[in-house]
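Report on the following structure.
Here the complex is missing a single protein chain, while all its other protein chains stay put.
As written, the chains take the letters A, B and C, and residue 1 is the first residue of each chain.
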Amino acid sequence: MTAAIPPEGSVRIAVRVPSELDVVEEAVDLVARHCLACGLAPDAVRFNLRVALSEALANAIVYGNGSDPQKRVDVRVVVDDEVVEVQVDDEGEGFDPSSVPDPTLPARVDLPSGRGLFLIRQLVDKVSFNDRGNSICMTLRRA
Amino acid sequence: MTAAIPPEGSVRIAVRVPSELDVVEEAVDLVARHCLACGLAPDAVRFNLRVALSEALANAIVYGNGSDPQKRVDVRVVVDDEVVEVQVDDEGEGFDPSSVPDPTLPARVDLPSGRGLFLIRQLVDKVSFNDRGNSICMTLRRA
Amino acid sequence: MTFSVRSDPNDPKGVVAISVDGQLVVSNRNQLKEKVLEALDAGKSKFLIDFTQTGYIDSSGLGVLVSVSKKIREAGGELRLAGLNEDLRMLFELTKLDTLFNISDSPDEALNAF
Partner (left out) sequence: MTFSVRSDPNDPKGVVAISVDGQLVVSNRNQLKEKVLEALDAGKSKFLIDFTQTGYIDSSGLGVLVSVSKKIREAGGELRLAGLNEDLRMLFELTKLDTLFNISDSPDEALNAF
């Protein structure tokens, strides 16, 4: 997903977001509108993609960039005939996603946090991270 | 317009188009939808941008790429608060845009062709080319 | 306004009904918490959160529901959720939070259940 131009027939969208939680909803709306412009089914865009992207943005802003207004979050979307790939990069140290515990365990289910990554994994078809852990790529199959 | 990520608050869209005239209308529609998703006024998007982009795409496909299906046309759009920049790149040899005669001259006004670049210049706020002449950048001011 | 709070003075049960209009997410979840805490301070104990007008909820929205539910329970009160569409209900099921909350189909059903 790093080439400036995607393969033929696909569309690439890039948005740079400041590290402020207040902009999450607006950024999610913007990306959702672009996905609709690409012809994605409104249902999938309306819910799964919005929630997953909200989670990824909030994590990038809070944990990745420590809400530092100098730091940026980059969102890159590639839509082709088969999938939507949404990549969210922050400027943080990264983390080890495999160390995040399952929030549905009986001992955790009544905790007020810890459900973000879990929800992302449930709502999209594929999740991957770069080695450092400061870039998450979420893939949704179309149709 | 070459950085992969645009400045904060702006949106970048990239589409690769095959060298076929039949896809021009669809590509124009797609870009127009993304411009609307960025919040551009429907009126400006509906007409000036569509016509200018149609011209640039048709020129890139026919003159730039010689309608060679192996060659590609790349469209890159950056929308920020003030302007929309639409860049169309082909794989051709380029040309010298200053050598294109004015199609409104009495001797040329009844010719069936030669109005493409002229229309682009009239319909957008700024037009620039790279040195080689295989990349045109059209800027429209918002509002 | 994302949250509208209604409390019918003629309702003998004194239920505080909070409707979430739009998203319940990281940027506004604290407003919801404040509304509940204010009402608890004012002596209210029965709460209905109505999601009929809600688009989506993120994990911090779910988190605030967990924490207000705990506050209400600690104050001896009762919380009911209602009006979740299929997608929202899925979030509660995926996270097993459906086991933690009293979820009614409609706000009316929830009001009758208090």
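By our rule, a residue touches a chain if its C-beta (ideal position, glycine included) is under 8 Å from a C-beta of that chain, and two chains touch if they have at least 3 such contacts.
All of these numbers come straight from a predicted model, not from anything done at the bench.
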Chains shown that the absent chain touches, full complex: B
Residue touching the undisplayed chain, where the options are B:25, B:68 or B:125: B:25
Residues belonging to chain B that touch the chain removed from view: 21-22, 24-25, 46-47, 50-51, 54-55, 58, 103-104, 109-116, 118-119, 122
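Following the convention adopted for this analysis, only the chains that are shown with their structure count from here on.
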Distance from the mean Cα position of chain B to that of chain A, given in whole angstrom: 31
Centre-to-centre distance between chain C and chain B (centres being mean Cα positions), rounded to whole Å: 51
Sites on chain A at which at least two other chains make contact: none
